[in-house]
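Left out: one protein chain. Kept in place: all the others.
Letters A, B and C name the chains as they come in the text, with residue numbers starting at 1 for each one.
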Amino acid sequence: MQAKTIAIGGVDLEVFEGGTGRPLLFLHSGQGFDPAHPFVAGLTAGYRVVAPSHPGFGKSSLPDWIDNVDDIAYLYLDLIDQLGLDTVDVIGCSIGGWIAAEIATKSPERIARLTLVGPVGVKTGPANKLDVPDIFAKPLEEVNALLFHDPDKFRMDPSALTDEQLSIAVRNRESLALLSWEPYMHNPKLKHRLHRATMPSQLIRGESDGVVSQAYLERYAALLPDARIVTIPEAGHAPQVEQPDRFNDAIRSFHTV
Amino acid sequence: MQAKTIAIGGVDLEVFEGGTGRPLLFLHSGQGFDPAHPFVAGLTAGYRVVAPSHPGFGKSSLPDWIDNVDDIAYLYLDLIDQLGLDTVDVIGCSIGGWIAAEIATKSPERIARLTLVGPVGVKTGPANKLDVPDIFAKPLEEVNALLFHDPDKFRMDPSALTDEQLSIAVRNRESLALLSWEPYMHNPKLKHRLHRATMPSQLIRGESDGVVSQAYLERYAALLPDARIVTIPEAGHAPQVEQPDRFNDAIRSFHTV
Amino acid sequence: MRAWHFTETAYPYLPPEDEYPSIRVTLPNKHYDPVKGAALYDRYIDEWLIAEDEGLEIMLNEHHQTATCVDPAGPLMLAAMARQSTKARLLILGNPLANRRQPVRVAEEMAMIDVLSKGRLEAGMVRGVPYELSPANSNPVRMNERFWEAMDMIVTAWTSHDGPVSHEGRFFHHRNINIWPRCYQDPHPPIWVSTTSTGGAKQVGGRGYTQATFLTGFKETRRIYESYRQGWREAGLGNDVPIDRLAYAAIVYVGDTEAEAYAGAEKLLWYVTANKVAPQFVNPPGYVPVPANVQILRGAEHPLSQFARGASVEAAIEAGFMMAGTPDQVYEQFKRHYDYVGGYGHLLIMGQAGFLEHDETVRGIRNFAREVYPRLQEEFPDTTVSGNFGDVPPEPPRDFIPAPGEDHVAQEAGDAANMTPLGAARGA
Partner (left out) sequence: MRAWHFTETAYPYLPPEDEYPSIRVTLPNKHYDPVKGAALYDRYIDEWLIAEDEGLEIMLNEHHQTATCVDPAGPLMLAAMARQSTKARLLILGNPLANRRQPVRVAEEMAMIDVLSKGRLEAGMVRGVPYELSPANSNPVRMNERFWEAMDMIVTAWTSHDGPVSHEGRFFHHRNINIWPRCYQDPHPPIWVSTTSTGGAKQVGGRGYTQATFLTGFKETRRIYESYRQGWREAGLGNDVPIDRLAYAAIVYVGDTEAEAYAGAEKLLWYVTANKVAPQFVNPPGYVPVPANVQILRGAEHPLSQFARGASVEAAIEAGFMMAGTPDQVYEQFKRHYDYVGGYGHLLIMGQAGFLEHDETVRGIRNFAREVYPRLQEEFPDTTVSGNFGDVPPEPPRDFIPAPGEDHVAQEAGDAANMTPLGAARGA
């Protein structure tokens, strides 16, 4: 994929683009976008993939005034305009799913089909119990066990990374905290707006996901007018990373003309 | 005009409809919508006017979860859908202008032409000075002097009103406080989003408006890509009420096919 | 029967009332001389300690941007009193929960005071009076909902001991609540709520908290207490409502002679009369419900405002919100009120206000404590059950506070405007 920087909505936005076909906006999780992940090649083989790094992630700038997910949703509506697209398909992972859901409530007519992968963004349970475990209050090892079906495979090894890569990883985490700290991992209003997202939607969950539970995903799906649930085995919170083939199958079978 | 109640987005929404022609969504100020105001007949003579009472105003319900202007903007996007309209013209007065501006940043493609009348909603000045005078911290007489060119004409006379009319007036004021108390009369994010409102726009101000200053209006207009300013003499914050003919002239000359 | 000495720690040295539009919110603080203010603090604290010496308990409160109560952080004064006093119970009435944005901090503050005082805290919680909305920049709409959510968070914070708990609510979010220190009293200090409405009182009764009302006279007090008792019973807390769950705040001054008492009581009327507040702060939008506002627009006036214009000691006694006179007279006034409303376990004594000087204040405290209090303690024991109306006076006494139950609209109004402490009664 090609990376470029687009000045848009006050942000210097890093955007990866590649592939041809039906336009597909890919919105990454809190871990950021890595074009080297195997699932990406699978996507660009069938779609024109546009994958921005959210403000504060990757090499995208973070203006002072941006501090929530909604800000980013507006930005990506600008991006769709700038790309000259009437409608796009959207895939959003985790917090990227939350961003996608916000976009879908603002201009549902701009999204043809929507995939949310282990999405956060709504609060569906009781006040005295978190819907999403507090990843900022747990040791890294425990968080990894929630994130991955096979955490041993995905443990970060700083010695294998450049300073730049490490800096990006650290900054991604900081930006994730900025956006999701309070209310934690959700916008209290979103559940009252999801009825507007009338496009066909699928919610994908890795079967071992410790962050987004099956019950949470079902309640999320029930808020959407036209949503189905797809479960990917042997995967955690990032099925696109742990099971790229199964993930891409799910995408290809849903994001069709 | 005909009043009806539409169940939409979780709200039992009072909607006034009347006239034929180009569809025009009229969003009232904090004082609520009164179809008996003379400017209304002028509008319905040339347009299909749709005038909802905002949640908590008039006879519209106010769900627990609604507490800001943005919530209402989403609701009116639902309303435009429900009316089966692709695009509408929008007129928003004062806080109604703020709602209109929020709509215009979400789905600019749904608004053909936009008129903001003495709009609030953005913060443009320094931190230590309010952009909009604190109407909740001033005696009623003083507020009236800010609102009207000729306040003597518009002093409320409770003895001339029914209990129902008084109840609505009281409830309107309560709902206005709910929506505008903090941040006061603005959404700090809106100014970063107004570049999205690319439709032709006009900002109307009564020359004696003590709530929205000329300088504020000019800074507001500068945030919009395509906005002109119209000043109506011998009118305050509600030129549609104080100068209905001049107001309707401004509308007719701008909201054309 | 427990009696509490209460002062609002007012700063009375103000310009003439016609030179300012409002004693609250906007009165510039250039009118506050901190040297005089510090001397007043010294004096008011001394008076609390004298009251403690005389066997009374200590009560204080919190208000903002006002000369009528220069205590914008009640927990601070409480902390000072926790160390300066040694035996009195310490009541704050109260923490304005709907105006504080960190309920967990309130829980921390109260727990800390409970430990500092070795378990002498009585933790009062109030919604907050209307004039406090602007000083706190708090939205006046949905205050009750904020109040109860904050209350629940505080109780949760007080009663969770096994590690962090979380709250994701409508108004407040807080993960990892695990306060240090925990409370001294187990499970937590007694909770008080002040209410002027039946709806509020019923809710308070259903939770078994202590219910206080301020200057509500005869009929209104009885009506509120009845609602409390109804709430208590309906919540399954039992048939007998302990008397110590109900409290009444009155202006009290006891003298050796009626003339001396009336002279002191006259000065204490400052509580009611020195409360010039601009209307936009008395009644911010949303503070009272729509029907009550319609009545106000139609010219209705709060009875206390009416009263304030022609205030007199005699009228205040007759209306049941003042007890003043010789010990015998005050005893009779108390008993008449107590019997009519069904009894209460706490008399909150507004015993200092405005220009009532130190020696006068102390004389009033001592006269009450020595000549009246022992009789009350003996004749109105804490073991009484509340609401036994064996001997209700046959003729309802004159009352400046109308019973809203007689009027449907007023009832609704009163119900929703609940948990309003002194301020509302004084100014609304």
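Methods note: contacts are C-beta pairs under 8 Å (C-beta built on N, C-alpha and C of every residue); 3 or more make two chains touch, one makes a residue touch a chain.
Since the model is a prediction, treat every value here as computed from it, not as a measurement.
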Touch criterion as defined above, residue of C:V25, C:I191, C:A319 or C:L356 at the omitted chain: C:V25
Of C:M1, C:A51, C:A88 or C:M112, the one touching the omitted chain in the full complex: C:M112
Residue among C:H173, C:K267 or C:R363 touching the omitted chain: C:H173
Those residues of subunit B which, in the complete complex, touch the missing chain: 123, 127-131, 134, 137, 182-184, 186, 188
Interface residues of subunit C (partner: the chain not displayed): 11, 25-30, 32, 34-35, 37-38, 41, 45, 64-67, 70-73, 75-80, 82-84, 100-102, 104-105, 108-109, 111-116, 118-119, 134-137, 160-164, 173-176, 178-184
Residues belonging to subunit A that touch the chain removed from view: 64-65, 67, 136-140, 158-159, 163, 166-167, 169-171, 173-178, 181-182
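One rule holds for everything that comes next: only the chains that are shown with their structure count from here on.
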Set of chains whose contacts include both subunit C and subunit B: A
Centroid spacing, where centroids are CA-atom means, of subunit B and subunit C in whole angstrom: 42
Multi-partner residues of subunit B (each touching 2 or more other chains): 65
Where subunit C touches two or more other chains at once, by residue number: 170
